[in-house]
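The next block holds one structure in the form of structure tokens; read it before the comments.
Some chains omitted; the rest stay in position.
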Amino acid sequence: MLHILRHTPQDTSRFASSLRVMGPKQGLLLIEDGVYALLPRTTALSALQLLPASVRLYALETDVIARGLAMDDVPKRVTLVDYPTFVQLCTQYDKVLSW
Amino acid sequence: MSSLLVISRHPPAAPAAREALDLALAAAAFGVPVGMLFLDAGVLQLLKGQEAALIKQKSLTANLQALSMFDVEDLFVCQHSLSERGLTPNQLLLPAKPVEGSEIASLLEHYDQVVTL
Amino acid sequence: MKFAIALLAGPQDPAARSALNFAQAVLDGGHQINRLFFYRDAVHLASNLAVYPQDESDVANDWRDFITANKLDAVVCIAAALRRGVLNEAEAYRWERPGANSGKPWELSGLGQWVDAMQTADRAVTFGT
């Protein structure tokens, strides 16, 4: 299953809820304001880093750049993707859940 | 036939709450096996004793009670969301099954499709 | 693969653009879209009255072009649309409203169309939650 998160981690309960129900071997794709979870020195980023190693993390590159996040700050664990890869991820996981 | 889980996470006065319920009812009307999970503020939809008419809204309670008539019996409520709001299952107007984080993860795996509204 | 794509947020929300980019990439990737479904505030995309400042992109227009160019099935939830004042000619006539503000390529229909699209798709993806 691929989870898609589009809201800021600090301003709604969606980020916390999605992490709470994330299972092993699932994927998490950050899009739109969800990419703010990659801001360094935040509890959101720490929470992402603490996810089991089998959970794959992705972020939509255009949304990351558009919002002014520094590419150097993006953790190695996170794969930056474009829309074609976003589509590919959807086919790769058995279902897609948007938060 | 694919099964569908509708996750409803808005408080009852929000239009999104009714629109989530409408999707569950529509799916049931099509004979699709459908479940509903009330999460975050969505658990507030289930609180007994609401009087929506006071704020000139149509009662959501009536539609919720219609779920069983449409054979939507698989109702789940997030235990964490309940606790966070100081609520216990006996305050709920439907017999939704309280589920914890890992049980929710299994639920999400069990259904073929999941839509959050 | 067959994709059912739903959009819930209105034209002002970044999700309206994300969903369009995604839909384009689905087709570019050699996949099919068996239906686009517009629910909640996304029904406003089907209005033909919106006027954007010249220096802003008109996402509703881009959706319209995309749907037309690819001959896609674009269903707008009729209940959500009526409540929000998005009406085609038939609905405007039925409800005795002064005029319509929607039409082709958008089709007004019920939620069952979304359910049906999900049933016949390999993947269902929702934007604007």
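We just call them A, B and C in the order they show up, numbering each chain from 1.
We adopt the following convention: a residue touches a chain if its C-beta (ideal position, glycine included) is under 8 Å from a C-beta of that chain, and two chains touch if they have at least 3 such contacts.
Just so it is clear, the model here is predicted, and its values are computed rather than measured.
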item: Whole-assembly formula, with each chain kind represented once in the display; value: A x2, B x2, C x2
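Here is the rule we go by: only the chains that are shown with their structure count from here on.
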item: CA centroid of chain A to CA centroid of chain B, Å; value: 26
item: Sites on chain A at which at least two other chains make contact; value: 95, 98-99
item: Numbers and ranges of chain B residues touching at least 2 other chains; value: 113, 115-116
item: Chain C-facing residues of chain A, complex; value: 4, 6, 31-33, 60, 63, 83-84, 86-88, 90-91, 95-96, 98-99
item: List of chain B residues in touch with chain A within their complex; value: 9, 39-41, 78, 80-81, 101, 104-106, 108-109, 112-116
item: Chain B-facing residues of chain A, complex; value: 1, 13-14, 17, 20-23, 95, 97-99
